[in-house]
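What follows is part of the complex, with its chains left where they were.
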Amino acid sequence: MSDFVMDWEREGRTGVPEAVLCASKSVAQVEAILKEAAMAGRRLLFTRLEPAAFEALAPECRAMLDYDSLSRTAWCGSLPPAGAARDGIGIVAAGTSDLPVAREAARTLEFLGFSAPVVADVGVAGLWRLMRRLEEIRAWRVVIATAGMEGALFSVLAGLVDAPVIAVPTSVGYGVAAGGTAALHTALASCAPGVLAVNIDNGFGAAAAAAKILNKM
Amino acid sequence: MSDFVMDWEREGRTGVPEAVLCASKSVAQVEAILKEAAMAGRRLLFTRLEPAAFEALAPECRAMLDYDSLSRTAWCGSLPPAGAARDGIGIVAAGTSDLPVAREAARTLEFLGFSAPVVADVGVAGLWRLMRRLEEIRAWRVVIATAGMEGALFSVLAGLVDAPVIAVPTSVGYGVAAGGTAALHTALASCAPGVLAVNIDNGFGAAAAAAKILNKM
């Protein structure tokens, strides 16, 4: 069990607790970490836990987890009471294909004590869809935007709102857009200032950064 | 002089006459080609003729050319009479930095017998700039759009007009946008259908394709 060392102090030090990226971990490793959290009485967030990997966990482990298959996230331990959730952060998804990443951000925020609405299917090919939701979006203090393909939504949004836009490029697309690099480069090279990028498909990171911003206000 | 063979038949065969890309040719080569055109009584378009290269040409060669330093284009021979220029094509430039490429397209179209207005500085960071020109743009049958950095203009435009959009990504930008690949990938991966891409900074190619489209109508 000495192969992992949880950084339980991280929340106190950085405002965001450690989370477990399950993508390259074995089932046995995930189970061991989960049990250590349980023994320590800690709550813990798991990301990129594929449905097949969740199903492969021991029943008592699955029972400890609140799992969501669309976002592939899970947590053990209790959440802050619903009424206590803070607002100020919102999430925009360019298309329905971006919803898994948007939901990863929303679930992470829920775990961190924030309540974040998701506004979906507002890609710029039909600008009116974004415009009719603009008033709602403008009320947020931090905007998380998820988009794949060419990611033009990031620039359009940043030119319309006065909140910072955290861009999460997604790996949705094919050809030159495969893997998400085209959308990432759009986020980084945006002609509208105020766009901040995280790694491709990193809904968790966007949520963590947004929480850090609000925590310091 | 046997080192080049002008394809004078190209206009008859493809609708667009051969043009001379000067970027990797010596001054002596450009002069020889120009003289051959003169002797053959042909008119000819030169692209990427840098001001320093133009200045290095023999005076009698310079005298034969109508040169524009912003677009680095030149031609010898007469144009179609101004009144005869056809319309239907228009050019949009996202920013002032994209004007050299937009002008290369406009000059090429002028040489090919078309009159094409340029609408400049309509980048999506300030959408209102594009919106107030939209009615004008919607009247065109082919839209040529030039943009660098992340190139989000291509997607926004293609979602708003019913004409085909020929996207010319420009090498304007730095970091991940240096060289123009980010804008090119936006054009290719656009979420709005109907975007057609040419090579980075290739205003000439966009104009040639637009002319081919109108020629076949």
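When the chains are written out, they are named A and B in that same order, and each has its own residue count from 1.
Methods note: a contact is a pair of C-beta atoms (placed from the backbone, for glycine too) under 8 Å apart; a residue touches a chain by one contact, two chains touch by 3 or more.
Predicted, not measured: the structure shown is a model, and the values here were computed from it.
The complex is a homo-oligomer: 2 chains are shown here, and the full assembly described by the structure file contains 8 identical copies.
Definition applied: only the chains that are shown with their structure count from here on.
For the pair chain A and chain B, the distance between C-alpha centroids works out to 43 Å. Those residues of chain B that touch chain A in the shared complex are 94-95, 123-127, 149-152, 154-156, 158-160, 173, 175-177, 181-193.
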